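Incomplete set of chains, arranged as in the complex.
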Amino acid sequence: MKVAVYRREHFNAAHRLHNPNLDAETNQRLFGKCNNPHYHGHNYDLTVCVVGEVDPITGYVIDTKILSDLIKTYVTEPFDHHNLNLEVEEFKSLNPTAEHIAYVIYERLRPHIAQDKDLKITLYETERNFVEYPIH
Amino acid sequence: MKVAVYRREHFNAAHRLHNPNLDAETNQRLFGKCNNPHYHGHNYDLTVCVVGEVDPITGYVIDTKILSDLIKTYVTEPFDHHNLNLEVEEFKSLNPTAEHIAYVIYERLRPHIAQDKDLKITLYETERNFVEYPIH
Amino acid sequence: MKVAVYRREHFNAAHRLHNPNLDAETNQRLFGKCNNPHYHGHNYDLTVCVVGEVDPITGYVIDTKILSDLIKTYVTEPFDHHNLNLEVEEFKSLNPTAEHIAYVIYERLRPHIAQDKDLKITLYETERNFVEYPIH
C-alpha cells in the first residue's frame, strides 16, 4: 500500500538570475529585471513529497515531524533569510532559477530519505510561478 | 480523450494516533502529542479525483454534483463532527493516520465509481501535511 | 534533467452548459441550473504546465514571461470578460464544460510549445471543482 506524503515549508531569500559564464549584456537580455545586481527576493514555498509503503506498525510512510526536521536542517535553515547567490555554496556557480533551486533541494535531501522511497520537490517562487522536480 | 476531474470537500473531526496492538509507552514514543488520550482534531480538506473518458453527450467525465453527493453519503456525513477512533467503524482497529484515512476513503468510494475510471484521494490534515493515495 | 514548470493565470467569463444537439428538456435534466439560458459565470483559474529539459545556458525549461505571454495571446485575452458560448469560436459547437475548456486551451497552446516538451492544463472552475488534461 503505497502513499505519497507531503510536507510544506517556507523560506525567505534574496537572489538574482545571473549566469557567471555569460557577459553582462547577455545576462541582462536573458533575465531582464531578475538580473538586477542589487538582488530581489521571494517567499519561497516548498513542498517535499515522499512516496513509499505505509509502515504497518505506525501507519506512516514517514513521520512528518522527522521529514520537517530534515527539511529544516538541510534546506530552510541554510536558505532562509540568506542571499542564495552569495551564501549557498551550490549557487556560487549555478544560476538560482526555480528549476535549479528545486534540483539543489532534491540533491540535499535525497541522501537522508530511505532508498526504497521516492522523493519529489515542488517549489513555488510566487503564487503564479512554480516548478516540480524530478519528472519521470 | 481522458480528463481528471477533481472535487474538494471538507469535514471536521476528532482523532488520536494510537495503535491498539502496542503498549501505552510505545504509542506515546511513536506519536507524541498526537497520542493525547483526550483527542485533538482537524479541519480535513479532501480532494477526490476521478479520471476517465469524457462522455460525448454531456462533456463530463462525471457530473461533479453526483461526485459531491457520493462523497457526502460515504465520507463527509459519517466523518464530519465525529470522533474517527470511536465512531467510524474502520478506525476501531486501524490507527487514523492521514495515510490510513485516505485509504479508508478510497475503499468507501471505489465501489460507487464506474470500473473504467480511476480514483485518487488527496487528504489535507493541515495546510502543511497532506497525503495522496493510491500511487501507481 | 527534466523539470515541470507551472504558470498560473486567470480569466472571468460567462457560460452556460448546453448541448445544441439535444432538446431543451434533456439539456435542463442533464445540466440543471448550469443550463440557465441567461448564463452564469466564473473566475476561471488556469495553470499551464510545461515539462522538459532544463536549458544549461539559462537554467530555464521555458521563460515563464514567454509562457505567460503565450497564455495571454491565445487564451486569457480571447476568453477574459467574454461569453464563452457566444464569443469563443470552439464553443459555438462544443459544450463549455470544464473538461472541454481545458481541452480547447490545450489545443490552442500546443502549437506554440516546442515539440520535445509536454504540456498539461489544470483549470479551476471554482475552488472546489477543477480538471486536468491530458492524462496519459
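Per-chain numbering from 1; labels A, B and C assigned in written order.
Here is the rule we use: contacts are C-beta pairs under 8 Å (C-beta built on N, C-alpha and C of every residue); 3 or more make two chains touch, one makes a residue touch a chain.
If you're wondering where the values come from, they're calculated on a predicted model, not measured in any experiment.
Displayed in place are 3 chains, all sharing one sequence; the entire complex defined by the structure file totals 6 copies.
As a convention for this text, only the chains that are shown with their structure count from here on.
In this entry, subunit A maps onto subunit B through a rotation of 120 degrees when their C-alpha atoms are superposed, rounded to the nearest 5.
Chain geometry summary: the mean Cα position of subunit A and that of subunit C are 29 Å apart. Listed for subunit C are no residues, as none touches two or more other chains.
Across the complex, subunit B meets subunit A through its residues 17, 19, 22, 30-32, 94-100, 102-103, 127-135.
Residues 1-9, 51, 54, 57-61, 64-65 of subunit B are the ones touching subunit C in the complex.
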